[in-house]
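A short worksheet on the structure shown next.
Here the complex is missing a single protein chain, while all its other protein chains stay put.
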Amino acid sequence: MRNRTWKLVIYIFLLGFILNLAGIVSHVVVSAFAKRWFGKPLPPAFTTDWFTYAWTNFELGQVLFITLFIALAVVFIALAIGFPAAYILARRNFRAKPVLLLMYFLPLLIPQMTYGIPLATTLYKFGVGGTVLGVILAVLVPMVPLAVFILLPFFEQISLNLEWSASMLGASRLQIFHRVLLPLMVPGILTTGLLVLVNTISNFELAFLLSGGGSQTLVVALYYNVFAGGVRPVYSIDAMAVIYMVMVMSVLLVALRFVRPTQMVFRLDQTRR
Amino acid sequence: MALARTDSRSEVDLLAIVCLLPSLLYVIVMFVYPFLYGVYASLQPLKGDAWSIKNYVSFFTDPYQYTTIKTTFALALPNSVVVVLLALFFAYGMRRGIWMERTITTILVLPISLGVIFLSEGILGFYGTNGWLNQMLLGADIIKEPLELTHNFIGVILSLFMQNFPFCFLMLLGYISGIDPSLENSARMLGAGPWTIFRRVMLPLIAPGLLIAFALVFVMSFAVFPSAVMVGQPAGSTRTISIAAYQQAFELYDMSYASAVAVIMGLCQLAALIIIILVRRRMTIATTMGVGKR
Partner (left out) sequence: MADSINKLRVGITKRYGGKTVLDHLSLEIRGGEFVTFLGPSGCGKSTALGIIAGLVPLTQGEIWLDDQRIDDLLPEKRGFGMVFQNYALFPHLTVFDNVAFGLSLQRKPAAEIKERVGTMLGLVRLSGYEGRYPGQLSGGQQQRVAIARALVLHPRLMLFDEPLSNLDAKLRVEMRAEIKQLHTRLGLTSIYVTHDQAEALSLSDRIIVLREGLLMQVGTPQEIHDRPANVFVADFMGFRNFFDVELGEGAGGYIEGVAKSRRLRARANGFAGSGNAVMAIRPDDIRVGAAADDQNVLRGKVELVEYLGRELEAAIMAEGQTRIWVRTTEKLALGDTVDVTLPPDKLVVLPRE
């Protein structure tokens, strides 16, 4: 019976949390569609005009293009250089391995604000600060390790015997790669790509520190517009936020087909010895 | 990859180096180097001699600056403690699965994916003086005047909680579920009640993961930036250390000072991590290691 009370408490709290979350999210959505809204539970009239307003006034077309461009560039590069590294880390053991793993882990452990300032300083010094390239380079810093750590367990699942039997059957290294490894790693690549995509789109600190006039991602533009001296009507900002939300949720929905929610956060149990 | 006649150092062959080099170089060039450069830059103050700690001295003598450490701690520490304890409570309670677990965990991934900007914007609306919560409470006559929940300390706490709780909860859920259930069952057969089982069997096994979770949440909370600005009082009660760093860099254009602040921030986080590692060391001496893996 005590068990039941605990379960009830858990449910109530979780319900409260979820309602809270729902409230926060729906407030933004309702506001985005409100003509005018002040002090009432719901706005008296609805409109989609704010979306058009946001699109023209906030140059959303360009912002969206830049966001997608940066996100895809980051995904592609992170996968390209993370894939071989994860393969070696999964297959080999050598003395420097723990040091290497730590080095890959640090950009994920240390908050982006902490290393973001020195990183921004450096990138500005080399003239890429405030450019799209600068943002890509900065966001890659935590995303490359993320790609490595997500790909690692997928590689570990592919038995070494599969590579060995291909070898015995006459396959060269390259042939093993594209006939055995690559097809079997498709789920892993997909999962990694999607998670890196979500993380890049929602990345704020690094994108913010490296942003310039023409290199703002959607989140950064959102932030700037909140503080653009009160000229922006809150409904238009919320409209922008809704567009952002739709973007993130669609990628999330696809990602959740391949991966469980607990796999999307840092795996504590990988630290078990 | 040629097979060597002997097998000395065959683990790190040409293939391994080619595979590791790009990403390794990237981390070194884009992470380690800027970090070191930042430390170096912090010692080259804008107005002063090279290699001086003027920036650091200035930080610690200017109340406007050094109080940010206290402010940030006051935000990060309680938040981390509450988040971790609550997450532990719920993850432990749900360790054997719960009705609609998949749905619940999926919903909890949302705050993490949507990110802090969106959440803060929503908090401003929902918890604002004209927001739904206040409307409900006023309408039900529970309060006479609207609660001030945004643009202050509370707002930031709310935002931090909304971000960190799901993250911590999912981490701990995964971790606790990985503990062999037969340990609990054998304790029950030996006559232990639920609280005893938690205290003497499960908690020692969960403790390492718990500490790591706390470390991660604390370190993340300590660097809080956008929430402190959007739903807090960036000029006053929620002026965090990252705000101080940002202002130096992008408002006062003193990159050197900004780097110094970033270094100080990093050192505070490092100090916290070291304390946690030390606590963990003392704990693993007392508990059994390696037991409880599935």
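By written order: A and B. Residues from 1 in each chain.
We adopt the following convention: a contact is a pair of C-beta atoms (placed from the backbone, for glycine too) under 8 Å apart; a residue touches a chain by one contact, two chains touch by 3 or more.
Small disclaimer: the values here were computed from a predicted structure and weren't measured.
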Checklist outcome for this item: Contact with the hidden chain, among A:29, A:180 or A:249, goes to A:180
Item to check | Given A:39, A:170 or A:213, the one touching the chain that is not displayed | outcome: A:170
Checklist outcome for this item: Missing-chain contacts on subunit A, rising order, are 159, 161-162, 164-172, 175, 179-180, 183-184
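The rule is short, and it goes like this: only the chains that are shown with their structure count from here on.
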Item to check | Averaged-CA centre spacing for the pair subunit B and subunit A, given as whole angstrom | outcome: 17
Item to check | subunit A contact footprint on subunit B (complex, rising order) | outcome: 1, 11-12, 15-16, 18-20, 22-24, 26-28, 30-35, 37-39, 41, 86, 89-90, 93-94, 98, 102, 104-119, 121-123, 125-126, 130-133, 135, 162, 165, 167, 170-175, 177-178, 194, 208-209, 212-213, 216, 219-220, 222-223, 225-226, 229-230, 242, 245-246, 249-250, 255, 258-259, 261-262, 265-266, 269, 289-290, 293
Next on the checklist: Help me check something: in the complex, which residues belonging to subunit A touch subunit B?
Outcome noted: 2-3, 6-7, 10, 13-14, 17-18, 20-21, 23-25, 27-28, 31, 38-41, 80-82, 84-85, 87-89, 92-94, 96, 100, 103-104, 106-107, 109-124, 137-138, 140-141, 144-145, 148, 173, 198, 202-205, 208-209, 219, 222-223, 226-227, 234, 237-238, 241, 244-245, 248-249, 252, 256, 260-269, 271-273
